[in-house]
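Working notes, structure below.
All protein chains of the complex are present and in place, except for one that has been dropped.
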Amino acid sequence: MSIFNAQATASIQICRIMRPDDANIVGNVHGGTILKMIEEAGCIIGTRHCNTQNGDRCVAALARVERTDFLHPVFIGEVAHVSAEITYTSKHSVEVQVNVLSENIVTGAKKLTNKATLWYVPLSLQNVAKIIEVPLIEYSSPEQEEAGKKRYEAQKLERIETKVRNGEIIMSVSLPEPYTVAFSQSSLIHLIGPSDCTLHGFVHGGVTMKLMDEVAGIVAARHCKTNIVTASVDAINFHRKIKKGCVITVSGRMTFTSNKSIEIEVFVDADPLVEAEKGKYRAVTAFFTCISLDKENKPLLVPPLKLEGEEEQKQFEEGKARYLQKKAKRLADKECQQ
Amino acid sequence: MSIFNAQATASIQICRIMRPDDANIVGNVHGGTILKMIEEAGCIIGTRHCNTQNGDRCVAALARVERTDFLHPVFIGEVAHVSAEITYTSKHSVEVQVNVLSENIVTGAKKLTNKATLWYVPLSLQNVAKIIEVPLIEYSSPEQEEAGKKRYEAQKLERIETKVRNGEIIMSVSLPEPYTVAFSQSSLIHLIGPSDCTLHGFVHGGVTMKLMDEVAGIVAARHCKTNIVTASVDAINFHRKIKKGCVITVSGRMTFTSNKSIEIEVFVDADPLVEAEKGKYRAVTAFFTCISLDKENKPLLVPPLKLEGEEEQKQFEEGKARYLQKKAKRLADKECQQ
Partner (left out) sequence: MSIFNAQATASIQICRIMRPDDANIVGNVHGGTILKMIEEAGCIIGTRHCNTQNGDRCVAALARVERTDFLHPVFIGEVAHVSAEITYTSKHSVEVQVNVLSENIVTGAKKLTNKATLWYVPLSLQNVAKIIEVPLIEYSSPEQEEAGKKRYEAQKLERIETKVRNGEIIMSVSLPEPYTVAFSQSSLIHLIGPSDCTLHGFVHGGVTMKLMDEVAGIVAARHCKTNIVTASVDAINFHRKIKKGCVITVSGRMTFTSNKSIEIEVFVDADPLVEAEKGKYRAVTAFFTCISLDKENKPLLVPPLKLEGEEEQKQFEEGKARYLQKKAKRLADKECQQ
């Protein structure tokens, strides 16, 4: 098969239809969707090329992407075609050049939407710290090889420069002390897409709860540094609807720890972005209780929460009251059953 | 077929195999995955029931979930069975009770993992502000109806209480002024799951870039309140690998605005959670340039950035230099082509 002969390990084509979840609310495909496809093509061709010789098996790891322009918007229903080829190899790196074309399969119109250059380094599957030697490609002319070498030297220089610059970043913000509320608190933002919504165009309650659970799990894992599972969720009221196209911020912070459980309060704030006059509003709040498990799925002791200030003290007391109430209810239920 | 007779509108069963993406790194299925399935079952049965009469068509919207316990962990490869039935109806709400069983289809073991109670309100598809009247269900005994009524009254009271409490929350934090850097800055956290990773267990560069683009888009949309598309991405270097199970924080803040473009700096910080001794580290940084489009996909003027303090002033100047440099290069490229 022609695409599989020796030479053809040097090129690949990926395509797929752009779906509603790939795009924003007015139908423009996110640049990130395209970047992800570009990198998938690069990873496949790079990995394939570096495994065409004997020795250690490897996977191509992305080291650098050159500056990329998005020349035309892509829309839902169009097919994005990503074609990648290997254009230069050094001893330890592979240059992949990628073109993206969007095709409107209904009108037949095609547009060049991106050109990108990616650099990969092959890491051994046996030992991730080891970089494999790259099989060299052949060039159609000495000029082509020379141009590749120049690109290689230029990016190498830039990589060294930014490495030095980044090395200086020692997390500028002073990190809060471990085991405090501030240390583990976390938040995520999520743009409500079409597949998150009902026929009305409002988010499914289940989608919101899944994100809330995700944040609660991360907060607890930051505190405990162990395997975390959700043990219970207190009653949740959904007072206000959240519309397609909103950005939601889901934030969690610890309120209480018992010996073997952690209570986390989770807030969901909705921001209608485009209808700015409506303003941000709090859509949902809830308390999640998590436990920390060892390798046999047995509960572990939880490091106690270090409280800072009156507000945290007050919330801890309230959390304790909820904890004792639930415990009492559990005991009462057990007695009923006997 | 039995599931479609009149009575059977009152029960439904959903099941599916738990996949690696539904679970954390040691194979425990996320509580959020289960909560999402529970709510899907509730939404189907509630919507179906409220449309069994003439008049406006509607969709059941989740109003409340009662306290829920996770009795046993669920694992990858098990089948989660969610069965839901309608257990009470008031004039404007539907109570759905849900059981979740996990089945290990290889050993045959089955466990009850959750019991949940959800309250739905049917909203008209023609007019979302309108709540439809709920067709009443029949009860097997007056005691059963009485018990349902008690649950209904209890939750109604609690919903009113939390509504009052939440009404008082007028976004306690004083919001930053519009068009400042602080106003639009955003960050998200993401737990690196199996599908984000290569065979090595390190995150695909494309996954990181997609999240970076998502944050850049949200920052720009918060500033402009319009339709945003990515115009270009500066060179990105991937100095440090990010492992499966890490939590990454992707943060974006505006650095520069020209007449028709916005520059956003995006940072990716990785936190290995469980291997805490390694500490958080900055894995990637990049500059994204976005533009704001009108309904005909033409670029709009961008509201100028309000700078606060010397640091922001300095970053703006640097952004301006990058902008002018790119502009000069574009012009030079054009001349070359002529």
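Chains: A and B, in written order; residue numbering restarts at 1 for each.
Following the convention adopted for this analysis, a contact is a pair of C-beta atoms (placed from the backbone, for glycine too) under 8 Å apart; a residue touches a chain by one contact, two chains touch by 3 or more.
Note that the coordinates shown come from a computational prediction; the quantities given were computed from them, not determined experimentally.
S.K.: Can you tell me which of A:Val26, A:Ile76 or A:Leu300 touches the chain that was removed from the display?
M.R.: A:Ile76
S.K.: In the whole complex, what residues of chain A lie against the chain that is missing from view?
M.R.: On the chain A side, contact with the omitted chain comes from 1-4, 12-17, 19-21, 40-41, 43-44, 47-48, 51-52, 57-59, 76-77, 79, 105-108, 125, 194-195, 198-199.
S.K.: State which residues belonging to chain B touch the missing partner chain.
M.R.: Contact residues on chain B toward the absent chain are 1, 3-4, 12-17, 19-21, 40, 43-44, 47-48, 51-52, 57-59, 76-77, 79, 81, 83, 99, 101, 103, 105-108, 110, 125, 194-195, 199.
In this text, only the chains that are shown with their structure count from here on.
S.K.: Once chain A is fitted to chain B on CA atoms, what angle does the rotation have, in steps of 5 degrees?
M.R.: 180
S.K.: On a C-alpha centroid basis, what's the spacing between chain A and chain B, in Å?
M.R.: For chain A versus chain B, the centre distance works out to 12 Å.
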